[in-house]
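Heads up, one of the protein chains got dropped from this complex, but the rest are sitting where they should.
All chains are identified by letter, namely A, B and C, in their written order; residue positions are counted from 1 within each chain.
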Amino acid sequence: MEAVVFYLLAGVAVVFAGVVVTTRNVVHAAFALMVSLGAVAGFYVLLDADFLAVIQLLVYVGGILVLVLFGVMMTSGRLIMQLRAPVGQLLPATFVGLILLGFLLHVGRSELPNNRTLVFEDSDGETARRVARLLRELGAESARLQSETARVVLTFQGAGPLRPEAVRDARRAVERGLQAARPSSSRLYVIQVQEVWGAPERLQIALERKGTPASDGMAPLDPSRIAEILQPLSPREDLRLIAVQGLRAVRVQGLSEAVYRRLREDPALRVLTPLSTTAGLGDALMLGEFLLPFEVAGLILLVALMGAAIIARKGITP
Amino acid sequence: MELSGTLLAIVLFAPLVAFLIQILLVGRWVRGPRVAGAVVSLLGVGVPFFLVLVGVVPHLFEPTAVLWVPQAPLRWIDLGPLSFQVGLMVDNTTKVLLFMVTLVCLMIHLFSVEYMKVRDGEPEPYYSRFFAYLSLFTFAMILLTLSDNLLTLFIGWELMGLCSYLLIGFYYERKSAQDAAIKAFLTTRVGDVLLLIGLAIVWASVGSLRLPEVAQGVQAGAIKGWLLTLAGLFLFAGAVGKSAQFPLHTWLPDAMEGPTPVSALIHAATMVAAGVYLAARMLQVGLFDERTLLVVAYVGGFTALFAASIALVQTDIKRVLAYSTVSQLGYMMLAVGVGNYTAALFHLLTHAFFKACLFLGSGSVIHALHEAFHRHHLHADAQDMRNMGGLRRRMPLTFGTFLIATLAISGIPLTAGFLSKDAILAGSLAYVLEHPQHLMLAVFGFIAAAMTAFYMFRLVFWTFAGTPGGRALGPEADAVRGALAEVRESSWVMTVPLAVLAFFALWIFWSLHPASEGWIAEVLSGAEGWLPEAAHRAEAHGHGPASVHLWTMVLSVGLALLGVLVAALFYLYRRWSTERFAQGQFARVLEAKYGLDALYDWAFVRNAHRLSQWSGRFDLRVIDGAVNGLAYLVVGARHSFTWVTGAIDRYVVDGAVNGVAWLLRQLGAGFRQLQTGYIQGYLLVVFSGLVALAFLISAAFR
Amino acid sequence: MITLTHYLAVSSLLFVFGMFAVLTRRNAIAMLMGVELILNAANLNFVAFSKYVLGGVLGQVVGLFVIVLAAAEAAIALAIILDIYQELATINPDETTELKG
Partner (left out) sequence: MVADDGLAWFFKLVILGTALLTCLVSIRSPEVFDAFRGEFFVLVVFAALGMVLMAGAANLLMLYLAMETASLSSYVLAGFLSGQSRSAEASFKYVIYGAVASGVMLFGLSLLFGIGGTLDLAELPAALAGASPLAVVLALLFVLAGLGYKLASVPFHMWSPDVYEGAPLPVTAFLSVASKAGAFALTLRFFDEAFGDRAIALATQWPLLLALISLLTMTIGNLAAIGQRNMKRLLAYSSIAHGGYLLMGVVALANPAVRAEAMAAVGFYFVAYLFMNLGAFYVVQHLAEPERLNSEMIADYAGLLRRSPFLAVALSIFLFSLIGIPPFAGFWAKLYLFEAFVRAGLEAEGIAGGRHLWLVVAALLNTAISLYYYLYVVKTMCFDSAVEDRPVRAHPAFVGLMLVLLIPTFVLGLLWSREELGVPVVQVEASASLSSSVSPTLGTPFRR
């Protein structure tokens, strides 16, 4: 099924990209580009990047292409124009394109690490051993296996039903605590803050491992060590940390496709899925290590806004 | 599909069955071009191709050898304790060769369906006989590749000799065809006799002719010292005859008397490939020791250069291609000689495709010209390049495919030929770096590369560029020009095989990486399951320091482009004239093919006793000449010395100051010209710069 | 089974098509479309690597930034193309060759 969808999308993306480079009508080119980029959004869905797919459709297909179409309308008297280059220009471009394609396909096929990563829950420490044994049996010795703490859930107890300020303060305290405890815990980030159903005075904060793979590997963080870090921080007089639960996990990297499938299908292993990629994205952007790039991106938008206004108006203003 | 004995047996015997059906049934009752004959033969090679595609190709990357020996070992000849066991074997080398042989044979069969229909305006009377021979030829080659022993290999080998005799002499009413057939048969026979002696030595020492056992025997030291060398040299002599290496190469150009598809078959997929295949196998099992290998390398390298130089002046389109085959086979032998087994077989494969494409392309041209000349009742030679020209527009498909194959044989990047030739040249360069005393080996290869590009583009420019019949001579010249204007593209039965073969002449099938050997090298250099561990010495050479590849690429591409450029200046733009060159002594020597054909004719065919007289005269002339020449040289040197010192004063010292400034200004103006103001031009520079840098740097560590 | 190689093949094709558009289209806006194809090819790479090799959201973060940047770049580029249209009444890249040498 995945294969069918993939080939369908690939066909659409590539064929319409082909239309972009061959059509004689610039509006058709813009529409073909829209379809091609829409297919890329489809790929994002296949690649578990739902949020990005939505953004792709909204910003690219919705925004940029409208901009491009406006550009087309404002700069051309007629829509069908000499878009095609003479052969003298086409030939070298084809030539260079073919070689480049050859290089890229070659690298993609046989030079890049064509491997996969899996993360399993490992609450009892048994999973790691089981995975290791399976890997040995499958002859996949090259796979790297490491234990780590994938998720930590902190439970706070308040005096009475919690108010929004208390929730906010708790969250800030946890973040500050994590920052202070660098670098050992800097690979965790707040993923979810939720009140416990049926216990209005309780609050749970889930911390999850960052998307960055650790080349150093985050040693399985002892929940008691987390507690040690966070204990001195009582966010408020009326809020105490009462429990720290860590979810240990096994991360296996460098799996070949066959081994990957085999491991996924093993009934005794539970694959750990992230709580939410959208939340993870938001967290990485707004609170995590990508805050500075996020600000820079905002700045870039400002520059674009200003620059476009200046350039567009300078000819009009005397 | 599983690789099984049954599958292999069908692959092997299908062409034989086709042959038998034709000879026993079809040929008897029907005369003239009947489709039945063609269909039987097409099936006879099409079925094996299909089986190879589904049964062998999927197992390409499995590093195993499948040996299939009949249940009760087939004892061919029982001589008490010694007996010949025969069986079939499929290892990595065989897998790729089988694919190539069946595919190329299929294409040639298909092409022949149309090509052989007519002889001199009449329907071909021996149509099915021709196809019968083709089938037998195919069977012989498949038998040779599938054999696990030297006995059946030798049977296939001899069978091919017979087929080549039958097919070269297919137009037997022509005297020249008869002569050529006999010449081919006899010349290769010289090699075959020596080969038989070699086999005898092996059999006597090892006690078996099965390849795995021979490999083990050699490993264990069953043949030692000079006996091993002797055996190797005898075996190599067989390959020399079959693969038309110097000095037994004279039969191959004459074999052009056969129909063009036969030439394609002999030159690409079967006969001549057999010699290289044998040499490569012998290298693999260890029957070639250091001394033999050196001989192989020198014979190969010299042949590459020697044949290329003769091809420079040929005017018959098929003869140019014939000498180019000899030259390319020399390359392969050179690769075997420096121990570069992978490169030799790789070039054998790529060469098969582009050479078949070249021959069939020339066949397409000849066919069209024949038709046109026949319609105009002309007797002009349809194979003479001087009667061609300007065919580019008349036969665009033939031209396109021919050009691709020409680029491939010239070793221009982005073709299969570039990949394999580069591998050979890099191997020889690496060998020379290790053994500087054998510098000539690399020199042979590189100079031949430039010559190849030159004569192949000369051929293309003469045939396809310029004005139609622009070079035609004689009383019929004007009529030839008129006939050429009516030439038409050949039918799809002929152009489809051309397109298929041209595709395989591109790099993309062999390797995605445009500057490095791809999967094929991976397959070929993989361990062969039947060889003893330590016998994998085949790959000992051929991989020198990383920078060797870089320099090889720069040198070979540079030389090839130089060859193309010089050819273009001579024949396309007519900047330089060939007149003076053509009247010179050197050209005459080349046209006489260094006199070797005449020499053999004279020495072996006529009376041999004049040889002594001749050598006496040689003595007189050469030694006398040398003394006189030396004196002349000394006098000349003194004169030129005074002239040079004067010139240095006048031109160099004065000129340097002004010249450098002038040069700088010119260069500056040149670079200003590059800055054209076209943004897309700038971007093209970006991307082509990227590609060029990638090419260069990736060649340094492939 | 779809592997990373499949995605890389698609992205390589998109990249080469984008390059081809940039090199051969005779309209500045169509060239810009080529740039969008190149950016999308890169983005697809990022997301595919992120899923297959790393198993995280890191590549998606980059993808998000790239989409934003593409929007900003398109805005500026279109403004400049409008400007050159006002000056020269053409957006054919072959006709903007006053600066050269």
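Criterion: a contact is a pair of C-beta atoms (placed from the backbone, for glycine too) under 8 Å apart; a residue touches a chain by one contact, two chains touch by 3 or more.
In this text the structure is predicted, and so the values were computed from the model without any measurement.
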**Fill in**
Touching the missing chain are A, B, C
**Fill in**
Which of B:554, B:633 or B:661 touches the missing chain? It is B:661
**Message:** On chain B, where is the contact patch with the chain that was removed from view?
**Reply:** 513, 545-547, 661, 664-665, 667-672, 674-675, 677, 679, 681-683, 685-686, 688-690, 693-694, 696-698, 700-702
**Item:** Footprint left on chain C by the chain that the document does not show
**Value:** 15, 18, 22, 28, 31-32, 34-35, 38-39, 41-43, 45-46, 48-49, 53-54, 58-59, 61-62, 65-66, 69, 72-73, 76-77, 80-81, 83-84, 86-88, 93, 96, 98-101
**Asked** So that we can see where the missing chain sits, which residues of chain A does it touch?
**Response** 103-104, 106-107, 111-113, 212-213, 215, 289-290, 292-293, 296-297, 299-300, 302-304, 306-307, 310-311, 314-315, 317
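Just so we're on the same page, only the chains that are shown with their structure count from here on.
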**Message:** With centres defined as the mean C-alpha position, give me the chain A-chain B separation in Å.
**Reply:** 55
**Prompt:** Between chain B and chain C, what's the gap in Å when you average each chain's C-alpha atoms?
**Reply:** 46
**Asked** In whole angstrom, how far does the Cα centroid of chain A sit from the Cα centroid of chain C?
**Response** 20
**Fill in**
Touching at least 2 other chains, the residues of chain A are 85, 89, 92-93, 96-97, 100, 105, 107, 109
**Message:** By the touch rule stated above, which residues of chain B touch at least two different other chains?
**Reply:** 680, 684, 687
**Fill in**
Interface with chain C, chain A side, in the complex: residues 2-3, 6, 10, 13-14, 17-18, 20-21, 26, 29-30, 33, 36-37, 40, 43-44, 46-49, 51-52, 55-56, 59-60, 63-64, 67-68, 70-72, 74-76, 81-85, 89-90, 92-94, 96-97, 100-101, 104-105, 107-109, 112-119, 210-213, 251, 253, 257, 261, 274, 277, 280-281, 284-285, 290, 293, 297, 300-301, 303-305, 307-309, 311-312, 314-315
**Item:** Parts of chain A lying in touch with chain B, wherever the complex brings them together
**Value:** 85, 89, 92-93, 95-100, 102-103, 105-107, 109-110
**Asked** Which of the residues in chain C end up touching chain A in this complex?
**Response** 1-10, 12-21, 23-30, 32-34, 36-37, 40, 43-44, 47-48, 50-61, 63-65, 67-76, 78-83, 85-87, 91-92
